[in-house]
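In this view, the complex is presented without one of its protein chains, the others remaining in place.
A, B and C are the chain letters, set down in written order, and residue numbers restart from 1 in every chain.
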Amino acid sequence: MRPLRLGMVGGGTGAFIGAVHRIAARMDGRFDLVAGTLSSDAGRARTSGLELGLAEDRIYTNFAQMAEAEAARADGIEVVSIVTPNHLHAAAAIPFLKAGIHVICDKPLTATMADAQALADVARTSPARFLLTHTYSGYAMVRQARAMVAAGAVGRIRVVQVEYAQDWLTEDSTSAQAMWRVDPDKAGGGAVGDIGSHAWHLLRFVTGLRITELAADMSSMVPGRRVDDNVQAMLRLEGGARGALWASQVAPGHDNTVRIRVFGDKGGLDWTHDDPGHLWFTPFGSPRQRLVQNGPGAVQAATQVSRVPAGHPEGYLEAFANLYAEAARLIRTGEGDVPGLQDGLDGMAFIAACQRSSAANGAWVTP
Amino acid sequence: MRPLRLGMVGGGTGAFIGAVHRIAARMDGRFDLVAGTLSSDAGRARTSGLELGLAEDRIYTNFAQMAEAEAARADGIEVVSIVTPNHLHAAAAIPFLKAGIHVICDKPLTATMADAQALADVARTSPARFLLTHTYSGYAMVRQARAMVAAGAVGRIRVVQVEYAQDWLTEDSTSAQAMWRVDPDKAGGGAVGDIGSHAWHLLRFVTGLRITELAADMSSMVPGRRVDDNVQAMLRLEGGARGALWASQVAPGHDNTVRIRVFGDKGGLDWTHDDPGHLWFTPFGSPRQRLVQNGPGAVQAATQVSRVPAGHPEGYLEAFANLYAEAARLIRTGEGDVPGLQDGLDGMAFIAACQRSSAANGAWVTP
Amino acid sequence: MRPLRLGMVGGGTGAFIGAVHRIAARMDGRFDLVAGTLSSDAGRARTSGLELGLAEDRIYTNFAQMAEAEAARADGIEVVSIVTPNHLHAAAAIPFLKAGIHVICDKPLTATMADAQALADVARTSPARFLLTHTYSGYAMVRQARAMVAAGAVGRIRVVQVEYAQDWLTEDSTSAQAMWRVDPDKAGGGAVGDIGSHAWHLLRFVTGLRITELAADMSSMVPGRRVDDNVQAMLRLEGGARGALWASQVAPGHDNTVRIRVFGDKGGLDWTHDDPGHLWFTPFGSPRQRLVQNGPGAVQAATQVSRVPAGHPEGYLEAFANLYAEAARLIRTGEGDVPGLQDGLDGMAFIAACQRSSAANGAWVTP
Partner (left out) sequence: MRPLRLGMVGGGTGAFIGAVHRIAARMDGRFDLVAGTLSSDAGRARTSGLELGLAEDRIYTNFAQMAEAEAARADGIEVVSIVTPNHLHAAAAIPFLKAGIHVICDKPLTATMADAQALADVARTSPARFLLTHTYSGYAMVRQARAMVAAGAVGRIRVVQVEYAQDWLTEDSTSAQAMWRVDPDKAGGGAVGDIGSHAWHLLRFVTGLRITELAADMSSMVPGRRVDDNVQAMLRLEGGARGALWASQVAPGHDNTVRIRVFGDKGGLDWTHDDPGHLWFTPFGSPRQRLVQNGPGAVQAATQVSRVPAGHPEGYLEAFANLYAEAARLIRTGEGDVPGLQDGLDGMAFIAACQRSSAANGAWVTP
């Protein structure tokens, strides 16, 4: 199966997530990057494109033109990755969707609900796929957890604790990564959107449960910061389960800790991004087990997204690459397990619910 | 310095916490157990007393009589440990306090606010000390954390995450330990009082901060259970800090995990009971450090309650013994660092606030 | 059962291991310390004895006199703890054994083979017990490991890796603890005797296997040091198993790491003193299990030496106390699981074999 022809919007030299998407796309050899609007700045777009080996005539500075031009080519791109700041997701994705080009978009869906709605309207009528890179759902042991929950390993779920903690915004930062993330107009929110949405998705992905109500208390701890950098939330889930979600970017000692614990009436599961190749499973009344990726007890959903034998750690880039590989499989065969539009819309509803609840002094709201 | 003469109320053969108090009292040789109302059942009281080497005439079956009789003896007890179920704490402690005998009481203070008030009224006018065994404040590395916070190691506190999770009540239990703890009349509450109060105290002890408001959502997950077994709470603390508290007895995989994380504008601390001899300290922007009990960086407050060199683990019984050792020091010298009446009253206010908030659908309340 | 009357030789104020023995003796209430030759210095002996509450007439400065005097008293000691530097073990223990007083001696047995032989000659003909505090054999999870090995959980043993690493002698030290340990006349050896003997015993205790041959390479890394501070050894064990032993006191980062791994044809076990309440068990082909003290899967040999429920860490002092408790049980009932003379002699043979092999440039020798 030849690689899919891939384009990219955003991700010029120096950008973090653009480089991640490119590695993810390359890792399994299912995509060839052949075109890009890597920057709106012509010089930076060109330099970045040449560095990546793009042909001069496929280095664009305007994504709408790019969509049009690529759609017109016999060898035009079949898929585009959108890796801009959030406020451009909808604007960038829409022309490609309209042109029938599949979209792989970074999360969260958009910066505003209006954008989300506009994007959804187009995506629903497009023959092209719209996919969303909720990275943590790409980890093999997260998929193992989901499969075990679905198979009843923990029984009926009672409690879910999920957190995403970082420390890089403990102080005011002027790095390129930070600048747009703390600008409410570009990000649409702070920690809640940037990492809280990942935590929410992880919960949704692993447990399969919807949040029926949440109460959130959001704060901005760094003087002068215009977005939230710490989110506390209590959760009520389908079926009577309870939970808590914590997202923070001001937690010194946490580089990038994402953790989910699921407790049911028959057992518990515990996974943390600090050690992503293991999943702790405790059948109530039995010794705790440390499952290892591709080791004893691994289920098909996990081995399918594993490349090397047990004891050979796979990490963040492999998780990301799993989403790309599943995207390729979905595009090629109609089967593939990767988040999409509905995840994006539900994530926006989660973000909005947190903001609404926090604005109402932590009142319970329904996402 | 000769050992103090100690009595005990509760703690007959088979009881968990009574045995713990006895080991704690013995460990450093500062107490001699010489009298007890170990059970209200005469036979069990006698058997238990003889097993512990008590003289026949100092084995009682009524704590009021015991207080009177011991106070009348020249060699009467100087201190009594109260290790009954919660609903008897006040009734048992009061006659000893009235008799001028120091009281070391298990937590929480009482089962009801009325009991707490009655006990406080007596304690405040008694020449005797009233002390409360909030075990986790006895750990050396918890004291290290408190001292470091006080010295500004983490800067201004922004976020505090505290949890206490167990799994032993995942299913309905008829063990002696469980029976009174799930009886609202005897316990006064479920997880919130039994372990939530420990989590609260740990937060208060380490950070020195009061909770200004909390919003709690308490649940009873096991069919037929009459008390809460899972508590979620969001916290607002003095100075604008935020936090979360989670206490659960239905979390399979957690034997007895107590964890506190404190994040400030200059650094973070992380301590867990799963590895109590270490404290993680991250000065923001520097590598994470794993401080070890009695090792490099240990402060006086921690070394003072350490018995063996770094690398020789001390545990739960040593933490408990530290409270007894400090109690002896306080009684002998007027100096000593052990929780007392005010901790007990504040803890009751915390429990009541959780109950009040949860009954009001998670409304913010002030403890 | 009343406590046994205990005496002590060595362990004056400031000594490390004497204080440990006293806590261990006190913890379970089975011994009362009533007499001691705590120091050969009269002033220090007296001060130490008074601090410990000994009667003036039972504070001795000569252990032979003490043995005679105590044996002559109706209320004389029944057991004595020998906690001197190694070169005095035999001299101190012999008069008590001759007087029919049980001896609990710190390890290694003696500083020289001649001493060991002299001690053994007396011990074998004495009605009194001779017991040896190989601390690590007192840990519940070490006993769990031994029981599992004996029950075939790992199958036929193939490989055993054991290590004991510290860092406190990385630099020249003039602390009281260090001074006699680096004096070949007082210690009889360096790391090999002080900690290597513990590692050896742990291997012997858990696996039940004898070393048939060993090849050792011992070094003294600190300039001017007169004893070994680093020991490498390859081991050949009964039944064809192979192994390695490493003991080092110059390993920065290791406070007091004692670790044993046992690998058989059906599974593996892994225990480390850095986390002594857990034992890792891997049945080959199944997920790894983390057994917790007093938790699911705990065997009688382990629960019998556990005091508190799963999740309440016990540590070094409890392990030591387990040896005292078992000693009391052995003395009282004839049953009890605590190392004795043969362990001591075998340990001396191990030490001597390491020294002999190392002197012969690592030739294989039989202990």
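Observations on the model:
In the analysis below, a residue touches a chain if its C-beta (ideal position, glycine included) is under 8 Å from a C-beta of that chain, and two chains touch if they have at least 3 such contacts.
Predicted model only: the values in this text are computed from it and were never measured.
Taking the full assembly into account, the omitted chain touches A, B, C.
Considering the full assembly, A:D28 is the residue among A:D28, A:E68 or A:E171 that touches the omitted chain. Across A:G49, A:G295, A:G347 or A:P367, the single residue that touches the chain missing here is A:G295. Of B:S175, B:S286 or B:Q300, it is B:S286 that touches the chain left out of the display. If you put the missing chain back, the residues of chain C touching it would be 154, 158-159, 161, 163, 167, 170-171, 215, 217, 219, 221-222, 230, 232-236, 240, 242-244, 246, 248, 250-254, 261, 263-270, 280-284, 288, 361-362, 364. Residues touching the missing chain, restricted to chain A, are 2-3, 16, 19-20, 22-23, 26-29, 52-53, 166, 168, 254-257, 273-277, 292, 295, 307-318 (touch as defined at the top). Panel shows chain B; residues 281, 285-292, 295-297 of it touch the chain omitted from the view.
Here is the rule we go by: only the chains that are shown with their structure count from here on.
Common neighbours of chain A and chain B (chains touching each): C. Summarising the inter-chain layout, the chain whose CA centre lies farthest from the centre of chain C is A.
Over half of the residue numbers at the chain B-chain C interface are used by both copies of the sequence.
Centre to centre, using the average C-alpha position, chain A and chain B are separated by 42 Å.
For chain C, residues that reach two or more other chains under the stated contact definition are 292, 295.
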